[in-house]
Every structure is written in structure tokens, then in C-alpha cells.
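The complex appears here without one of its protein chains, the remainder shown in place.
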Amino acid sequence: MATRRSGLQRGTRRPVIGVMGPAKAGVRELEDARLLGELIARQGWILLTGGRASGVMEAASQGAKAVSGSLTVGILPDEKTKVSRYVDLAILTDLGNARNNVNVMSSDVIVACGLGGAGTVSEVALALKAKKHVILLDAEKTGAGLFRNLAPQLVSTAASPEEAVQMIKDLL
Amino acid sequence: MATRRSGLQRGTRRPVIGVMGPAKAGVRELEDARLLGELIARQGWILLTGGRASGVMEAASQGAKAVSGSLTVGILPDEKTKVSRYVDLAILTDLGNARNNVNVMSSDVIVACGLGGAGTVSEVALALKAKKHVILLDAEKTGAGLFRNLAPQLVSTAASPEEAVQMIKDLL
Amino acid sequence: MATRRSGLQRGTRRPVIGVMGPAKAGVRELEDARLLGELIARQGWILLTGGRASGVMEAASQGAKAVSGSLTVGILPDEKTKVSRYVDLAILTDLGNARNNVNVMSSDVIVACGLGGAGTVSEVALALKAKKHVILLDAEKTGAGLFRNLAPQLVSTAASPEEAVQMIKDLL
Partner (left out) sequence: MATRRSGLQRGTRRPVIGVMGPAKAGVRELEDARLLGELIARQGWILLTGGRASGVMEAASQGAKAVSGSLTVGILPDEKTKVSRYVDLAILTDLGNARNNVNVMSSDVIVACGLGGAGTVSEVALALKAKKHVILLDAEKTGAGLFRNLAPQLVSTAASPEEAVQMIKDLL
């Protein structure tokens, strides 16, 4: 049952997969985020990101929008932030970085695609605090080590977007 | 242009119409909320509510889900609150009543269907504070008078769900 | 017991009295806010406001700081807002208007000094939603009527700052 595993009461709603990652991302992270978004959408899952028009957020949303019938949600910090054009629904929280907690609370499973930004690190930490499963993709060693120490049973490391999606399937 | 009128940068995204109203609602409010939800969905607009399984929130979402292709979003205060089964996407904010500000910030136009609850009154006030247009439906005189005094140019009163939808069209 | 009446677990901490009111206030409201702040401080209570350098927030804080040993707290929406120089401790929430809910949650009793602003109206509504006692001072009829209808047992009307302070004493 999704409800028990993810800690989220979900009823008949489609799963929501949160993809977090830096606004300033490298080529590898961007390619992985794009493919991850596409694979998530192919499963019929809803993609949730921080919604900005840059980095992993934009790449994941773009990947998802290549799939017909996909739904992409962006949780934005405020009205001034540029929203990615690949976001179908923008939630404008006006919470600044506290919106990072909304991102993780609203996701059934979280994938962090790169740990090179403080925002992403805060999201993984907040996810673990909320007892959510986090899958690390393209994580450098130090960050991965820190989070595995903090919550060994909630953190997995995926070697590819395909493996991340398989892990999500097992969790839902 | 929607952008200028509603104060929300919207790009090519579908309009988001927020329907607010009491969890404990009367028959008239519930019927109006249901019809309003349906009419909003028929326009192709996204319906946003507080997401709970009661009152105006549930009735509006139920109305929208009677329309094929509709999308209903619920902005929930926390994980414990029961989510309406007519909500497609639940944003679990963990913000308590501060989530009321997310409701109004994320909506292009707000319709308050009944002013009989403190939560709804807070949402109308927060909407006006954020310079959003609010349409009052089924509002008793005192509340309507207060809000018209506060922000005459942002508050309209509709006599029916049909009229509310016409007003939204004019605003978008 | 303060705990039972105010709904706030308070232990041995000094009571916190929230004074809410418009940034653009009239002469009467400003004078009442100043006196109210002073009387609150004379009781040894902590004064909490929205913290801005204008209107009722500034006047109440100024009144309190005329009393030796007083403590004034301001709950600010963001880093850019000018903080009143009469605020001893500024809590910078970065929550925008959602900070209004922090104001009322953190106060044992709330006094609204004037209801002429949408922000203040939202604070009274959020206070009632949280089952907090609200004392209305300098409230015009419409607003007072609306809130008394919403929550008759939580709303009182004071004719003067002195009467408001007497009501707070009875509530604590």
C-alpha cells in the first residue's frame, strides 16, 4: 500500500514524485533530470519541482512535457521568480525558501538530482525529517555519506534515471 | 492580458480559479459551489480549493470532477486533514492556517462562496492584501460591506455561479 | 489558569499580547495604540506586533518602549521591510503575509486597534480560526459585527485602551 510506505494519505490520486536539484546544474545532472522527468511522466505520475526556469527544475519539467498527458507542478518561492514554461500548474507560495518544505511534504517520493546546491541539501534534510524516502542521483560522495548516516533506511542511491524510477515503483 | 489584470505571471498556463468557502456550509452554498466547480472546469480552468473533504471545498471539487479532463488542486494544511476524494493533486503544506495565503497567492481570481467561516474571511482579506480580485457569492451583507469598503476596486458581488464565471472571464 | 483560557501553553513565561492594526492609521488609532503599548508594558507583558516602522505597529511599540524594562517583538514579513526602531527583537519570517498567522499563534490575547486594513482583518480572522480571544478597539461597526457573528464568545469590544487592558487581565 502506497499509504503505509510513503507516509502520505493518497487515496486514488496519482503519485506525486518530487525532483529536486540545483538551479545551476552540470551537463550530466541536466541530462539525467530531463530523462527522469520523461520516465516519471511515462509512468503516469505527477512531477513536482521547485518550478523555476533553470537547472534541474526546468530540465525535469521539460522531460515530462515531452510525454502526452503529463502533469507538471512547480512550487515557487514567490511571485517574482520566473516560472519554467514547462510547468503546468504553478503554486506561488510566497514562503521564500520555506517553500522547500512544501515540496517534500507534497511528494510521495523525492529524487535529488545533484547535491551541489544548498537549497537541494535543505530539501533532502527536510524530506528525511518528514520520514520521506529520498533517492540520490548524481550525488557526490560527501553528501551521499552524510544523508545515509542520518537516515539509512530512507536514503537510496541510484546509478541512473532508469534505476531511480524502478526504486520509486518499489516504494509506491 | 491576464498577466496585467490578475497580477500573476501566467505565461501559457491554464488559469487557476480559487474557490474558498466554509467547511460547514449551508445547502445554498453547497449547491452553488458544486455548480461553480462544474462551470469552472467547463471553461478549461484549473480549480483550486483548500482541499478538505467537507463543505464548499468538497462540493466545488465534486462539481469540477463531473467534467471530463478537469483538474482539481487542493492546498491542505497538514498531513492529518482528510483530503477530498475529488481532489486530483493534494499539496500538503504543513503550514496550518498559513496555507490560506498559499491558496490566494496561487489563484488568478478568487471566488468566496459564503463568508460564514473565519478561514474564508481570512482568505478574502489575504487576497485583497495581495491585490487579487475577489468575487463574493452567497455573502451576507455585513461581510460584503466590510470587504467592499476595504478594497472597492477588487471586490465584486455575483448573484449566481453563472454570473461569477462571467466576471472571471472578464478579469482574465 | 492562563493556559486553559488562552489555549497557549505558557508555563512561567510572561504573557504575550499581540497588537494588530493598519500601517496607515488615523490619529485616534495611533494615540490608542501608543497608550495601549504603554499600558501593556506597565503590566510586565511582552508586546508583539507586525514590527513595521509605521502605523499601529510602530505606535504601540513606541508606547511600550517608554516603559523601563519593556520588551517589544516584531514579526516581520521579510528582510526588506523597514523594522520599527521601537522593536527590541525582530523575527524575520520571510513568509510574506502568511506571517500574520505567526503573529496570532504567538500571542496569548490579540487586540485589533482599527480594522481599516486587509492585513488586520486577516489577523482577526486567523485569530478566531485558532480560537484566540480578540479585543476590538476603534473598530467600525461593520467589521465588529462580522466578527461578533463569526465567534461571539471570542470577540470583545473595548471603548478605550484602559478597558482593553482590563479585559486582557480577565482573560489571562
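Labels for the chains are A, B and C, by order of writing; each one numbers its residues from 1.
Simple rule for what comes next: a contact is a pair of C-beta atoms (placed from the backbone, for glycine too) under 8 Å apart; a residue touches a chain by one contact, two chains touch by 3 or more.
A quick note: this is a predicted structure, and the numbers were derived from the prediction, not measured.
**Student:** May I ask which residue of A:53, A:125 or A:172 touches the chain that does not appear here?
**Tutor:** A:125
**Student:** Which parts of chain B are in contact with the chain that was left out?
**Tutor:** These residues touch the chain not displayed: 78, 94-98.
**Student:** Considering the entire assembly, which residues of chain C contact the chain that has been omitted?
**Tutor:** Output for chain C: 7-14, 16, 46, 71, 73, 75, 79, 82-83, 85, 87-95, 101-102, 105-106, 130.
**Student:** In the complete complex, which positions of chain A touch the hidden chain?
**Tutor:** With respect to the unshown chain, the touching residues of chain A are 95-98, 100-102, 105, 115-119, 121-122, 125-126, 128-130, 142-143, 145-146, 149-151.
Rule of thumb we're sticking to: only the chains that are shown with their structure count from here on.
**Student:** Compare the two sides of the chain A and chain C interface and say whether they are made mostly of the same residue numbers, over half shared, or of different ones.
**Tutor:** same
**Student:** From the mean C-alpha coordinate of chain B to that of chain C, what's the distance rounded to whole Å?
**Tutor:** 29
**Student:** Show the residues in chain C shared as contacts by 2 or more other chains, in ascending order.
**Tutor:** 95-98
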